[in-house]
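In what follows, a single structure is set out as structure tokens and then discussed.
One protein chain is absent from this view; the other protein chains keep their places.
Up next, chain A:
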Amino acid sequence: MSKQMSKHDVLERFKDGMSIMYGGFGGIGTPPTLVKWLKESKTKNLTLIGNDAGFPTIGIGPVVCSQQAERLITSHIGSNPIAGELMQAGKLEVEFSPQGTLMERIRAGGVGLGGILIDVGMDTIVAEGKESVVVDGTSYLLEKPVRADLSLIYAKKADPFGNLVYDQSARNTNPLMAMAGRYTIAEVEELVPLGQLDPEEVVTAGAFVDGLVESEGVDWKWMWE
């Protein structure tokens, strides 16, 4: 049994109005082929959830720039000026979470928790409208979990079951989003036969992965190139 999907299978999964999590940090570890197909799909009114808005031509950036999203839950949009312009123009609703808080909210969603208590963001805009909970005399913000209809992640290797091994700092948010997707598709550099991955080096168990796609590689130039 293999979880490998065709481009057609993947495109069928993209629906208007759905929530999509995308792995990566500044585009590094964002699945380039899945993002390319998502842009091609011209799906609309998406809620995108990810660490940042990428760069205009890197990572999730092209999908943000093509205005397929109406909402973005993220920690940072500074590297994509078009995301800032869309936000200022009222064309993109942006919910900012501190980075570590966002990671734990995604983790909470993925591991089935009802929220997290955290003392970061107190006395700031982040705390506005949020419930405060006191535990043993210390105040915390109640931050709600985040899940997505679809998670698009990136890894170096997968076996047919979807056990994943990552590559260097391209791991970043991917293992968390693998868990938080109601349906998770992993784009991988290499598909290897079952039994070829060392069980001790697998970071994400295939039980969290629903579909696999072989990567066509990045079609963007890194900003330092």
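As a working rule, a residue touches a chain if its C-beta (ideal position, glycine included) is under 8 Å from a C-beta of that chain, and two chains touch if they have at least 3 such contacts; residues count from 1.
Definition applied: contacts and distances are computed from a predicted model.
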Chain left out of the displayed complex - its UniProt protein name, from "Butyrate-acetoacetate CoA-transferase", "Amino acid adenylation domain-containing protein", "Recombinase RecA" or "ABC transporter ATP-binding protein": "Butyrate-acetoacetate CoA-transferase"
Touching the absent chain when the full complex is considered, from A:Ser19, A:Thr33 or A:Thr74: A:Thr74
Option touching the unshown chain, where A:Leu11, A:Val120, A:Val192 or A:Ala205 are the choices: A:Val120
Option touching the unshown chain, where A:Leu113, A:Ala207 or A:Met223 are the choices: A:Met223
In chain A, positions touching the absent partner: 25-29, 51-52, 55, 74-79, 83-84, 87-88, 94, 96-101, 103-104, 106-107, 118-126, 166-176, 203, 218, 222-225
